[in-house]
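Sharing a structure, written as structure tokens. Questions coming.
A protein chain is absent from this complex, but the other protein chains hold their places.
So that you can tell them apart, the chains are marked A, B and C in the order they are listed, and the count of residues begins at 1 in each.
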Amino acid sequence: LFFPVGNPEPRLFAPYSIYKGKAAISVNPILPTFTKMDSGHFRVDRKGCILLTFWPAIGEHKYDWAKKQVFALSATEVGSLISMSSKDSSEFFHDPSMKSSNAGQVRKSLSIKAVPDANGYFINLNVVNNLTKTTDRFVVPVTTAEFVVMKTACSFALPHIMGWHRLTNPQLEEGAKKSSKIDPQLLDLEWDK
Amino acid sequence: LFFPVGNPEPRLFAPYSIYKGKAAISVNPILPTFTKMDSGHFRVDRKGCILLTFWPAIGEHKYDWAKKQVFALSATEVGSLISMSSKDSSEFFHDPSMKSSNAGQVRKSLSIKAVPDANGYFINLNVVNNLTKTTDRFVVPVTTAEFVVMKTACSFALPHIMGWHRLTNPQLEEGAKKSSKIDPQLLDLEWDK
Amino acid sequence: LFFPVGNPEPRLFAPYSIYKGKAAISVNPILPTFTKMDSGHFRVDRKGCILLTFWPAIGEHKYDWAKKQVFALSATEVGSLISMSSKDSSEFFHDPSMKSSNAGQVRKSLSIKAVPDANGYFINLNVVNNLTKTTDRFVVPVTTAEFVVMKTACSFALPHIMGWHRLTNPQLEEGAKKSSKIDPQLLDLEWDK
Partner (left out) sequence: LFFPVGNPEPRLFAPYSIYKGKAAISVNPILPTFTKMDSGHFRVDRKGCILLTFWPAIGEHKYDWAKKQVFALSATEVGSLISMSSKDSSEFFHDPSMKSSNAGQVRKSLSIKAVPDANGYFINLNVVNNLTKTTDRFVVPVTTAEFVVMKTACSFALPHIMGWHRLTNPQLEEGAKKSSKIDPQLLDLEWDK
């Protein structure tokens, strides 16, 4: 999967990956970063997220990681996902360059639709790039069991991406140093807020 | 947000904040404090809470933190919140000076009402101050997804504000020292029990 | 509350207590103890439990801790409690001296009954002592919010009383030493298996 270079701090890659006929999806929590304030206290600097990565199939059991696209779910979007029942659907829109001069160049839409008769869900990602005039489409059908793993793991991760797991950890200093060196390459791939 | 001064122990600020048209709300867990007893054992000294902070909008995307009001949810009140279905409503009443000579001077009421048709909830805080003859009113409409984040994060935090996360932590001594220096300014703003 | 003496290891007391008109109840997790085997590995020695303590009211806001009775919920009994809906009821029977020559001398029964119309639950403990020819009865009505706190906290505690929280903790040695010195006075008060 993705192995960033030039990052002096050891990180752990433990994605939950689902491989299907036309594409694969992996679910990966990204922790927030912390900043030490003049007061000596700490605050969340960059919020965490659940990073969804899609990459296409290029043959039987073969997938092309170079053609991946990512979608970073915020805490509130994770709230939408984990509260979905088997009758619900959700749709999210991101512009990675929002509030910059490049706003509107790339538009991402993620939709999750329950398919009650098929005992599962369809997860779709569309990435429209107005600059390169290209559109990437990914469709990953997931079973109810796979979606329950996504929901359970995201529920577990939610307080962590909010930074609440650190409230009870006395070793703030070490954690803050560590987090401030997190690989920016990864985080800058996609972020909408 | 709030940055208390004069507190020698590092603390972490990781509020979940929701900004809406007329006001903003942030949700922040406050851990309990511990006391060492003569027996060498420890007990919870001051109970933890979930601190809700409201502050008004004073323009587009501008909010006035100086006019904030807080409401501290006890463990049992958190139990009410996390068990709310999309048809329920809850109401809580606090008197920050209860059992003191100032009882009745300030009355706070928090109501949370599901609005099924609007796919969300209304969170209202009213603070009536009989001394200054003023009333502060805050209304924050939250979406179902935002409320799910509040419920999931508060469910995660509940055992922590009760102190149960420390049962498995052998380093009680350090924690107790740490907690006993928690900023009293913050905790004394509002507490009803 | 209860402060055992003569225990060299620091413990933490963080009960969730509910005070009502005729009696009070506190909910307290007791962690398992661990034993080092000849192989160098560890196993759970004495299982953990959720200890429910009842003590009677003897006046307004006055309770007599000396007349307390306890009931220790096993992991499976905790499973019953946390799966109770607002229409269910549960009943548990314990004989603290089961499988000993004193079997049958003391009989304890705990019942939890939902009272849908009253928006809450009745928790009853009856302790019949055939030796002293006495019966102690406790009735504590709890609100839905209080029961949700009990269920959420017990769900959090369940993997801990099973010892599963230690699977990821590398410092087994220290924990095992620590746990083996846990106050036996407390654990021997009531245990049915």
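Convention: contacts are C-beta pairs under 8 Å (C-beta built on N, C-alpha and C of every residue); 3 or more make two chains touch, one makes a residue touch a chain.
Every value quoted in this text rests on a predicted model; they were computed, and no experiment measured them.
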Chains in view that touch the one left out, judged over the entire complex: A, C
Selected from C:E77, C:D95 or C:E146 as touching the chain missing from the view: C:E77
Hidden-chain contact residue, picked from the options A:M37, A:A118 or A:A145: A:A145
Positions on subunit A contacted by the hidden chain, ascending: 1, 3-5, 7-8, 10-14, 16, 29, 31, 143-149, 152-153, 156-157, 160, 165-166, 174-175, 178
Missing-partner contacts on subunit C, residue numbers: 32, 34, 36-37, 39-44, 75-80, 82-83, 155, 158-159, 162-164, 166-168, 170, 172-173
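The definition used in the following text is that only the chains that are shown with their structure count from here on.
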Overall pattern in which the protein chains touch one another (line/ring/star/complete/other): line
Interchain centroid distance [CA atoms averaged], subunit A/subunit C, Å: 41
CA centroid of subunit A to CA centroid of subunit B, Å: 29
Subunit A: positions in contact with at least two other chains: none
